[in-house]
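Here it is, the structure in full.
Here the complex is missing a single protein chain, while all its other protein chains stay put.
On to chain A.
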């Protein structure tokens, strides 16, 4: 009766969130007096999860699962849960995992609680803390089903190193044809650049930047910091930036270590989506902009003067600290 965690990989390498959910699974296993098992699909270095407290990895090597397929992946995780007689399953908050989570929930008739921000409050009854109302509140939620699925918020629990002896077993689930009735025909994805979902730093621009022609400095700032770029909703509605960059209550959530908001007023819907970021910096000409109430650091100033200076100074800083 171990705790099962799904650790996501991409091109064989574990994603950043895999270490976080593994750390979380170890913590839950400890509370329940059991061990943590990971299920991974086409991961090449499965044993590295031992650094984060995983005792056993069930690794699936299967060419049919090279491309993500929500139903097939949910099936595999469900079969691993059955094999391990797992009563608690830990998932991440990535787009792919949030896609498969409800499928797995229905298959296992489980209780699923997403957006969990900390280790369980108690395990009997099983209670977890999650964000609700788009980060405007928290709920302590009790799960009463036999199988419990916990979705951990990005960057909320963090990585906890716990060197553990790990065995890697190859796992051969049975795949059903009806899982493949939805097929991937084209993936359009930026490579070699941080994404809003897993970047440590996100640099975001708003309507204060006046037009798409002014995003050069935003991209340069992001590049210097190794950050992902984002924007406010009107900026994507106006077509200045792609919709995938829209963050906030109706866009993507941001939970980075550092969020830099440039020319963004800080409307309630924007703040709801970015407030999980640990440190927020605002650059805005208007000292009354609501973002100053939500930020940790602020500069009252013109982005067109401040950002180029910031880029220059950061380059010097990086050169010194390299």
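Here is the rule we go by: contacts are C-beta pairs under 8 Å (C-beta built on N, C-alpha and C of every residue); 3 or more make two chains touch, one makes a residue touch a chain; residues count from 1.
Note that contacts and distances are computed from a predicted model.
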From "Electron transfer flavoprotein beta subunit", "Cell division transport system permease protein", "Fe-S cluster assembly ATPase SufC" or "ATP-binding cassette domain-containing protein", the hidden chain's UniProt protein name: "Electron transfer flavoprotein beta subunit"
Out of A:7, A:23, A:37 or A:131, which is the one that touches the chain we can't see? A:131
With the full complex in mind, choose from A:57, A:168, A:201 or A:218 the residue touching the hidden chain. A:201
Residues of chain A in contact with the chain that isn't shown? 70-71, 94-96, 98-99, 101-103, 105-107, 110-115, 127, 129, 131-145, 178, 181-190, 193, 195-198, 200-201, 225, 233, 237, 243-244, 246, 249-252, 257-258, 268-269, 272, 275, 278-279, 281-282, 292-302, 305-306, 309-310, 313-314, 317, 321
